[in-house]
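Only a single protein chain was left out; the remaining protein chains are all shown in position.
Chain IDs A, B and C follow the sequence of writing; residue 1 opens each chain.
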Amino acid sequence: MPQPERRYVITFGCPDRTGIVARISSFLAEHGGWIVEAAYHTDPDTNWFFTRQEVRADSLPFDADELRARFAEVVEELGGQANWRVTDTGERRRVVILVSKEAHCLYDLLGRVTSRELDVDVSAVVGNHADLAGITRAHGIPFHHVPFPADDPAAKQAAFARVRELVAEHQPHAVVLAKFMQILPPELCQEWAGRALNIHHSFLPSFVGARPYHQARRRGVKLVGATCHYVTADLDAGPIVEQDVIRVDHADSVADMVRKGRDIEKVVLARGLRWHLEDRVLVHGNQTVIF
Amino acid sequence: MPQPERRYVITFGCPDRTGIVARISSFLAEHGGWIVEAAYHTDPDTNWFFTRQEVRADSLPFDADELRARFAEVVEELGGQANWRVTDTGERRRVVILVSKEAHCLYDLLGRVTSRELDVDVSAVVGNHADLAGITRAHGIPFHHVPFPADDPAAKQAAFARVRELVAEHQPHAVVLAKFMQILPPELCQEWAGRALNIHHSFLPSFVGARPYHQARRRGVKLVGATCHYVTADLDAGPIVEQDVIRVDHADSVADMVRKGRDIEKVVLARGLRWHLEDRVLVHGNQTVIF
Amino acid sequence: MPQPERRYVITFGCPDRTGIVARISSFLAEHGGWIVEAAYHTDPDTNWFFTRQEVRADSLPFDADELRARFAEVVEELGGQANWRVTDTGERRRVVILVSKEAHCLYDLLGRVTSRELDVDVSAVVGNHADLAGITRAHGIPFHHVPFPADDPAAKQAAFARVRELVAEHQPHAVVLAKFMQILPPELCQEWAGRALNIHHSFLPSFVGARPYHQARRRGVKLVGATCHYVTADLDAGPIVEQDVIRVDHADSVADMVRKGRDIEKVVLARGLRWHLEDRVLVHGNQTVIF
Partner (left out) sequence: MPQPERRYVITFGCPDRTGIVARISSFLAEHGGWIVEAAYHTDPDTNWFFTRQEVRADSLPFDADELRARFAEVVEELGGQANWRVTDTGERRRVVILVSKEAHCLYDLLGRVTSRELDVDVSAVVGNHADLAGITRAHGIPFHHVPFPADDPAAKQAAFARVRELVAEHQPHAVVLAKFMQILPPELCQEWAGRALNIHHSFLPSFVGARPYHQARRRGVKLVGATCHYVTADLDAGPIVEQDVIRVDHADSVADMVRKGRDIEKVVLARGLRWHLEDRVLVHGNQTVIF
């Protein structure tokens, strides 16, 4: 697979008004910036403008840091949000994956990483069970087993502290909860804010919480789904990045729903992670703009 | 379109045990019954057996009433449910449609009826507004305008009584709430039990109640849907017959969601109604078996 | 439904290079133009740049003609294609619909027009059979019956001449072949180039030509589809605007496939027509860019 050319990605939001596109594109044109992809959106409820610009790195006479410094003036002029970013696709993305016993999302991600479809480094996999140590290490990736004793709050707190430490070591661009099955404490939600992606096995806001497929079977729904969302302190209520569904019927037991649902969980998580790592997801309150 | 041959449709449920299929099929075979379509299901949670059998009418030496009388013995022998049925596709189905101002579901149904895709009689359309009188009458179908004063409980009760009367005149096989936008009183839910189909503009159980697209937009979901369900006294909680979804994104305003959602509402309602009228829907508690 | 504010829509293509976005957006910003929606695309194979800009009419100090005149200079400067356009959403779109006997697409479009979901004028409906005269006239729309004798080439040619004339009277923005079931002669394809939309009842390029559902059944496919495309002299080979599919299985007869397929035909045609009328479709060789 040919390496795509190096690019700088600008993501940015500010109050909407006339001339924003002109200001940004003129700034880039001045320096010879070749825009490869550009997307715009204005939220009509809040009148907030969003953009993502992808520029060929070799078209600009300076590096990402310099671009950042110069673009900061444009941001200030336009009254931009604090969370604007300039990222460099030449900087390799690092990911830490948290797992439990279920293998399907991890296999799926490892497959994508191996084939370089998802061209990132998996820095580490952390599991509260050891079931997935083998497949992880077969890929040359460190696996850390951090047990979570069910009925011991202090031990659980210590376990979370250990996970926090293991993640912090790698400063990953994304912490992926690939069926981690543990509810993060608020301080971890805070620390990983905007970087922690969870896959929930229902079409949220349906069936929040435990055993969503059992809930779905009981309600007699005709489709089951999955939701990839940013983790926040409010359980299963973070900004939604991606969702999808699959058809089920009366003949499907809970086990069948689980099986069919997994195929959706895998792709929904993979898409959400890809968009996150490509800086395509802009969070706006509890909603996301996906460019 | 060629008329399909006349058939008797048997729907039936009983506790599962060995020999049920043999008993039913032998009963039919004894009398020369030619089974055109047969479906079986056992619910593992309740161990309840369901079947639907479609038999060529001309293969049996007696009529539907006689078949009903004879099959009653089989039902008794197998401990069948009270709600088993033998219906005759030669008996034309009658439908009464309740509407408000929104045209899309009514247009969709009238189009299907006109082309005989849905080969039924629309006995009447009842509207709490008169907006859809013209299109209804252009099809030679009586339209009854029954206003529902918003703030007058007594007048509202009288209006429901009038609707009840209008429906009762036709003894319809289905009462279709095609965006009726009024919550039925418990006694109507009771009277029309198992015959009243509603289309709700969300993927239930998400966004129960009013303005689901506004709720969906606020939550930032990536798909919106629609649900066709039997009306029960418990709002938006009746047995689900059919559901589907369509993709939306951050660029979709509530108006866009409404527009996209309508395309789903139409097909979900039309599918649900077809299955209901073909006796393909067996209700089991709050779930449905769709054969 | 509130009237959306009036807008000018610019669609435009030119060879890709640095500074195009800046040039266009600066031109607009200079005159106070408020961009409501903007989309960009570069085709990597041909290095051709495309854009669509939607600007609030009241933000510019001149009308559409003046905008067109001034933007022509930008187009020339950038080496733009001949087929760039500035359109005014304040100018009502006119549509002529060609039909045969099948009602479903016409009903669907009339329903959308009536509810003003599709806020256009249907100037006329032309049918080679008279079956759909009633429903058309019930909407106050003129219906013209132009018979097409099957085995008489001269009469057929005369019929096409009559259709051409009827269409020409209205100078419509779109000629919609809503199951017209007649192959247009090359000169009509030419005259209506870029304005004639057909709905084909298969997922092209599968099952070109006659009786696609029969072909699909014979091949044993598990999905059937529909394709909305611009009409060209090359049968069923014009640029594709929209496609979709629906699941079928072994139990579906050809009649079932036809029925299920119709639900797809309707939405695919309606989406394609909407995008066309909103100037969202840019044709590039035999492909389309949909903004």
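Quick note on the criterion: a residue touches a chain if its C-beta (ideal position, glycine included) is under 8 Å from a C-beta of that chain, and two chains touch if they have at least 3 such contacts.
Just so it is clear, the structure is predicted and the values come from calculations on it, not from any experiment.
From the options A:Asn83, A:Ser115 or A:Gln171, the residue with contact to the unseen chain in the full assembly is A:Ser115.
Where subunit B meets the omitted chain, the residues involved are 17-19, 21-23, 25-26, 28-29, 32-40, 42, 59. Residues of subunit A that touch the chain left out of view are 1, 102-104, 107-108, 110-112, 114-115, 117, 134-135, 138, 255, 259, 262-263, 267, 270. Across the interface with the omitted chain, subunit C contributes residues 41, 43-44, 203-207, 218-223, 225, 239-240, 242-245, 249-251, 253, 286-290.
As a working rule, only the chains that are shown with their structure count from here on.
For the pair subunit A and subunit C, the fraction of shared interface numbers is greater than half, so the two copies use mostly the same residues to meet. For subunit C, the set of residues that touch two or more other chains is empty.
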